[in-house]
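Note that this complex is displayed minus one protein chain, with the remaining chains in position.
Chain IDs A and B follow the sequence of writing; residue 1 opens each chain.
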Amino acid sequence: MDSFFKLEVQYSTSHLFFPKIVIGILVVLAVIMAVKYALARARGKQPLVSRNWSFFVKDADFFMLFGSLGLFILYILALKPLGFLVSSLIFIFLFNLLFCRTFKLKSVFISLIISVISCVLVWYLFSVVFNISLP
Amino acid sequence: MKKIVVVLLLACLTLPVFAGGGSEGASAPAPAAAAPAAPAAAAGGSIKTSADAAAYLKGKNIRGVIGSTAVTGDTYLTADLFARFVSEKYGCNMKIDPIGAGRALQEVVSAKPDGGTVMMFHDMTYLGVLFGAYDAEDYKLEKFLVGGTYAYSTADCFAASANAPYKTIAELGKWMKDNPREIVKFAVEAGGVSQLCFNAVYEWVNQTYGKDVAARIKVFVTGSTDAKLQALWDGNCQVVYAVATALQQYTKPGVDPKLRLNIIGISAGERYESETWPTFKEQGITLEGKPFVFSKEYYMFYPTGMPTDFIAAMDIAIADICKSPAYSDAVKKLGFLPQAKGSAETKDYIYAKRDSLTGLIANAPNFDDLTK
Partner (left out) sequence: MELAEILTFGNFTMGFIGLLVGILFGAIPGMTATMAIAVFLPLTYAYSLVTSLFLLLGMYVGGISGGLIPAILINIPGTPSSITTCFDGHPMTLRGEGERALKIGITSSLVGGLISLGCLALFTPLLAQLAINFSAVEKFLVIIFAMTIIAALSKGDMLLSIFMGFFGVLVALMGTFDDNNKLRLVPYIFRRELIYGFALLPVLIGLFALGQMFEEAEGGMKKKTVKDANAQKQGGRKFSFLDFKGQFVNLLRSSLLGTLIGVMPGVGGSAACIVAYSQAKTFSKTPEKFGTGHVEGLVASESANNGLTGGALIPLLSMGIPGDSTTAVLVGAFALQGLQIGPLFIQEHHVLWTTVLIALLFCNIMMFVTMFFPIKYIAKVIYIPRQRLYPIILLMCIVGAYRASNGVMFDVWSLIIFGLMGYLFAKFKLPSTPFLIGFILGGDLEKYFVDALKGNDGALSIFFTRGPICWVLWLLIAGSIAYSFYFNKKQAPLDGD
């Protein structure tokens, strides 16, 4: 009886001890949820997937969505070769352009100002004043 | 409207800049005594004197990654102190990033050898590999270059509760022999200096009092010093491994008896400052007839292919800085001692140190049995 309530933690496998428990809980929860869901469906209360459901919102702006994702990845890739300040200047400017979706002179100008001021400020503050290394 | 907002936002952001700028201006590191511009012994290539080194290092950005994530630990404190002195005296800009042992090793084997990245770490660099915590193929000492050493510690110790019936490790061994029912648990960290010193104690008990006594030594694996202390106070272990400077205050009279500690053994060959804590050597902790002595040393490591000029310049810098009384005082204040060795000397030394410990580690008992 006593051994039933014992959980020996063996050193060499102790890194798997707790993850196993958590995965066990997750599986149990998933099974219960699936059963509940199936029952509800059998009773015809809830359709499997609501008919109006679609992954993207109506009129999704794919250019901006994937544009921002792409820019972000490029930004991170550029950090090493170009250094923090240069790559940030370029990409924060590009992000501004992307999100505004306009090439009106005034808007582009504001984008430029924002990117220069924010990047230089952040760079100056952290790299020069606080003396910590940036990407 | 928009402009007003932008201006306001900027104002908010600028305010702390001035504040920070002010603090920076006021915070130049402690004035260091003028360093004797003595030329270092070993120097290669065109860099031979302090002036050459200063000219070479001036304006360089050096990132020192260290094998610990704590900004309060010994590794960080010593590395940061050294970085500050190097930056000040040689006009370079050295920053310490505590990114942890695994990541620091990754950096030092993969970084570009342009002098931009160095690793600063202690003996765990090779111990971690010997104990199998880090992959030998990727991270053994041969995979990168050994630089100089700039400090060492005489404070690594084992401590037990002040109520314990033993005051030294020698007494602990005898007490365990006399009390065949008692089990003693040691709180150690796996894969580092603490495991090594534990192995030594275990081996000594094994050789002196035999297997049966040694079999009653167990291990409670845990991380930081405060985790170990709490394990001690909880009764989960009886002996902890730590840096004695951090425990000094716990040993004094007037401390709550529940918390009070005794330092039962210093692994270094010499005593710590003016304290009376006994060293392993004094207690006669020997392995195969030889006294066990281990002090933790702090080294620089470079990626393979590092320019010889950089290595030579850094060697000179280490020699100069360790000679300066300001550095020496500062390092002692932290509880460590300065030690200057050039890269060539250090390389031979650390390889020999590693080889001398390989046997002890290979014969070490399995943690699976020790934690049962």
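Here is the rule we use: contacts are C-beta pairs under 8 Å (C-beta built on N, C-alpha and C of every residue); 3 or more make two chains touch, one makes a residue touch a chain.
If you're wondering where the values come from, they're calculated on a predicted model, not measured in any experiment.
Within the whole complex, the absent chain has one touching residue among B:49, B:106, B:286 or B:328, and that is B:106. Residue positions on chain B in contact with the hidden chain: 1-2, 5-6, 8-9, 12, 15-16, 19-20, 22-24, 26-30, 63, 65, 69-72, 76-77, 80, 84, 97-100, 102-103, 106, 128, 132-134, 190-191, 220-223, 226-227, 229-231, 233-236, 245-250, 252, 254-256, 258-260, 333-335, 367, 371, in rising order.
Touching residues on chain A toward the chain that is not drawn are 2, 5-9, 11-12, 14-19, 22-23, 25-26, 29-30, 32-33, 36, 40, 45-46, 55-57, 59-62, 64-65, 67-69, 72-73, 75-76, 79-80, 88, 92, 95-96, 99-101, 110, 114-115, 118-119, 122, 126, 130-135.
Methods note: only the chains that are shown with their structure count from here on.
By the touch rule above, chain B contacts chain A in their complex via residues 2, 6, 10, 13-14, 16-17, 20-21, 24, 63, 93, 95, 97, 221, 367-368, 370-371.
Listed in rising order, the residues of chain A touching chain B in the complex are 9-12, 110, 114, 117, 121, 124-125, 129-133.
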